[in-house]
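Every protein chain except one is present and positioned as in the full complex.
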Amino acid sequence: MTARIAILGASGYTGAELIRFLAGHPAFRVTAVSADRKAGQSVAEVFPFLRHLDLPRLVRIDEIDFSSVDLCFCALPHATTQQVVASLPRTLKIVDLSADFRLRDPAAYQEWYGQPHAAPDLQAEAVYGLTEFYRDAIRGARLVAGTGCNAAAVQYAVRPLLSAGLIDPDEIVADVKAGVSGAGRSLRENLLHAELSGGTHAYSAGGRHRHLGEFDQEFSAIVGRPVRIQFTPHLMPFNRGILATCYLRGDPAAVHAALAAAYGAEPFLRVLPFGALPSTRDIAGSNFCDIGVIGDRISGRVVVVSAMDNLAKGSSGQAIQNANLMLGQAETAGLMGPPVFP
Amino acid sequence: MTARIAILGASGYTGAELIRFLAGHPAFRVTAVSADRKAGQSVAEVFPFLRHLDLPRLVRIDEIDFSSVDLCFCALPHATTQQVVASLPRTLKIVDLSADFRLRDPAAYQEWYGQPHAAPDLQAEAVYGLTEFYRDAIRGARLVAGTGCNAAAVQYAVRPLLSAGLIDPDEIVADVKAGVSGAGRSLRENLLHAELSGGTHAYSAGGRHRHLGEFDQEFSAIVGRPVRIQFTPHLMPFNRGILATCYLRGDPAAVHAALAAAYGAEPFLRVLPFGALPSTRDIAGSNFCDIGVIGDRISGRVVVVSAMDNLAKGSSGQAIQNANLMLGQAETAGLMGPPVFP
Amino acid sequence: MTARIAILGASGYTGAELIRFLAGHPAFRVTAVSADRKAGQSVAEVFPFLRHLDLPRLVRIDEIDFSSVDLCFCALPHATTQQVVASLPRTLKIVDLSADFRLRDPAAYQEWYGQPHAAPDLQAEAVYGLTEFYRDAIRGARLVAGTGCNAAAVQYAVRPLLSAGLIDPDEIVADVKAGVSGAGRSLRENLLHAELSGGTHAYSAGGRHRHLGEFDQEFSAIVGRPVRIQFTPHLMPFNRGILATCYLRGDPAAVHAALAAAYGAEPFLRVLPFGALPSTRDIAGSNFCDIGVIGDRISGRVVVVSAMDNLAKGSSGQAIQNANLMLGQAETAGLMGPPVFP
Partner (left out) sequence: MTARIAILGASGYTGAELIRFLAGHPAFRVTAVSADRKAGQSVAEVFPFLRHLDLPRLVRIDEIDFSSVDLCFCALPHATTQQVVASLPRTLKIVDLSADFRLRDPAAYQEWYGQPHAAPDLQAEAVYGLTEFYRDAIRGARLVAGTGCNAAAVQYAVRPLLSAGLIDPDEIVADVKAGVSGAGRSLRENLLHAELSGGTHAYSAGGRHRHLGEFDQEFSAIVGRPVRIQFTPHLMPFNRGILATCYLRGDPAAVHAALAAAYGAEPFLRVLPFGALPSTRDIAGSNFCDIGVIGDRISGRVVVVSAMDNLAKGSSGQAIQNANLMLGQAETAGLMGPPVFP
């Protein structure tokens, strides 16, 4: 039986990426798409690359009959999301791609987002969507909160190492190189081609990036005490891909072995041979995440590098992977398309 | 039943693109891959983005047992191709991606390629692989010659118009913008990122580009007398995509109507509404070709613009589309993946 | 003696480019800069790349004392320009970089810009700023109108040929590839890196681009009767540079000889050897314009390609070249910096 899928916020990049993946999904069918400011338009008008698809017309959220929807992807901006989700039927399965339900602690939410949460009960209900580590909870969840894209990239590199006690939790530096599509389709001067291409710079440096809230939450839970990492994202002059270079303290061989063991059976996590490091070019357009480990010449220091597509494994691909679990589908359904290179 | 597929020249971009598309093909399985200089390596070593796939190891061509191959894609360099194909079993179905069998006339081949053809009988046997226009012949063919990527882009824009007598055959100017992957993985100074990015230039201008041989052959055949067009390719600072801006003489509305009618039932040719023009971004990574028509302010002049991915619809996608026909599969099998944007 | 220079609209790309060139000018000093919405900020805040320069703070236009200004560059948006210029002292020398004074005919202005001109007397007074062809008039002018960047690129390729009667005026096709900085720093979705990079498309096709008004005006004046050309601009995924591929009817050798003769003594126009074609990479960041000529295989057809930097020779460099003439400086003062490659 084909599940009926709604996508709220289909005029942004993560919305389009959902539609792209779902076009090849064997058991999901997109039956409703919303985009408030572009309601009445066709998807093809907003995203001409999808013009061959037979899709419903864009509507306002309040025009959707959710009683005939099996699962709803919510790709709306932060803050408005919590209000929209609160207004949806309590029985509707939801995969949210915003930041609104990633943090479980209301105080942490307020600290990082500057305002109290408008739906604290939903915040408590939401399951953190890092599939490989919350698989069972996701299977039974009604509301899953997609992770931050940078947050996912670093967690894949670090979580099994923290769990196994192989690295020093107080000595983690994550230098992240992030493609610009992660900033969305918003009209900001620094996202213009003329401003962005041909160079790079750090942003939200010094511990101000909101994904730190996720690191704090997840890593502290693993270690059992407050953990704070250093995280500096850099805006890259390319569209898709995150490269997370993680400077860690631990034994390189043990680190590699732990990651290889943790991810050996995972369909989307590709651990490279020891000493080989990944490239974002090798995962772009796909739901794969590549992870490499190398030892430093300084004894006891190890560098773990992960690469994933922020729109796919870092957002819409992850969301579909979770939706597959929530609806009893094969976890990989619709997601095995290879990366696109060159 | 699954067809067994060999790919000769699997270490180049068109080889990799074949593997990428075939990874999602329901009825084809890659059972042999060759790359003479990289024989012994795995595909993952040569193309790490494909590292999750279960593929045979790269071998030399002479190591392949062609008796257990149903169809062979030949993605070898020009000139060596004709020698290799001549050495293959006469019963093997072959889709060639090189330039070696595109021209039917031995004299034309010699004129454009500077040497006599080494396998004139195969040259005569080969069917020109522009699927939508040679569909029946391809279905029954043993050897299909893939078209030039620029040649395909312009022909999709122009052929139905020439057939219908809607444009002046002596007044065709095709200004083509071609992504750099069309030049292959060869080590040439002008293909370096430092040389190529951030700018553009024309190349093989003035009527020297070899794809003109294809235009001459095909357009003359349609019109019934020698036809010569002007064609200037420009090297673009992006990897995938060809945009062909065709300056024609004819009635814009009639031109649009003819293209819409000709391609209305085609699965991969997307004709835009009159006045809308395509972008290469909307087809990259896919087997689609978008076509737009606009009238000029000068009466009787019309601009037709086509956009396709040179590695996909312009090469490997086309090749698989033809192989589908040759092996009795659905023509679209494995090829319906949407473009990747952004 | 050092001339005192004001720049109105210094927060846009052409404003910044003026400052960049003037930083090395031996006889001009920037004494006032305006940017209405950013008044009060320093230039370094708006353009950090200029942070080493000692520049006045940005002010509103009405805060500038024009009695102590020798020449004013006006880099304001179209339409508002004519109102600002009308309000400036009648004695002030002005080089305008907008489109407002390019067309001499009020009817043509209204046709292309959709409204009547607000300062028709100034429109009549303005001298068209294509330096090499209006040198004497510019020397004596009070108000010079900078040309469109695409308009300049094509005119350099074509004007001497029309003047000499070497080409057919009714058979000119200009296919232009234009870098994105020509669109300015405006917040438009299609100018985002995620939308623009990695591909190309035509825009304002079919004879709708406003620079056609300039072609009509200039080419008709040369030929002595109405001339209409075809012109299709394409947005390129790079920041600086215009490549104009001009398809013409004439004798290639004569065309090359005429351009070589016309520009032999010009400091900024570099005519390449016959058969060689230019690249935008070879002029980026400089005031040079490269021009190449090649014959087509079809007898009597010739392709002329010009390349220039839209922000430099196509706008701010041209403006300074004109200002040099207006203030009795060496025409090349401040403008001889080589292109930046790679």
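The letters A, B and C name the chains in turn, as written, and every chain counts its residues from 1.
The rule is short, and it goes like this: contacts are C-beta pairs under 8 Å (C-beta built on N, C-alpha and C of every residue); 3 or more make two chains touch, one makes a residue touch a chain.
What you see is a predicted model; the values in this text were computed from it and never measured.
Chemist: Using the touch definition from the top, which of A:Asp70, A:Asp100 or A:Asp175 touches the missing chain?
Modeler: Hidden-chain contact among the options goes to A:Asp175.
Chemist: Would you mind spotting which of B:Phe21, B:Tyr134, B:Phe215 or B:Phe238 touches the chain that isn't drawn?
Modeler: In the complete complex, the chain left out is touched by residue B:Phe238.
Chemist: Spell out the interface residues on chain B facing the chain that's missing from view.
Modeler: Here the touching residues of chain B are 13, 180-181, 183, 185, 187-189, 191-198, 237-239.
Chemist: For chain A, which positions touch the chain that isn't shown here?
Modeler: On the side of chain A, residues 173, 175, 177, 194-195, 197-203, 205-208, 212, 228, 230, 232, 234, 236-241, 243, 245, 247, 275, 277-281, 284, 294-298, 301, 303, 305, 307, 342 touch the unshown chain.
Chemist: For chain C, which positions touch the chain that isn't shown here?
Modeler: Residue positions of chain C that touch the missing chain: 13, 16, 19-20, 23-24, 47-53, 181, 198, 239-240, 270, 272, 278-279, 281-286, 288, 290, 336-342.
Going forward, only the chains that are shown with their structure count from here on.
Chemist: Which chain has its C-alpha centroid farthest away from the centroid of chain C?
Modeler: A
Chemist: From the C-alpha centre of chain A to that of chain B, how far is it in Å?
Modeler: 36
Chemist: Just curious, how far off is chain C from chain A if you go by their C-alpha centres, in Å?
Modeler: Between these chains, centre-to-centre, one finds 45 Å.
Chemist: Can you compute the centre-to-centre distance for chain B and chain C, using the mean CA position of each chain? Integer Å is fine.
Modeler: Here the centre of chain C sits 39 Å away from the centre of chain B.
Chemist: Tell me, which residues of chain C touch at least two other chains?
Modeler: Within chain C, the residues that touch at least two other chains are 194-195, 197-198, 237-239.
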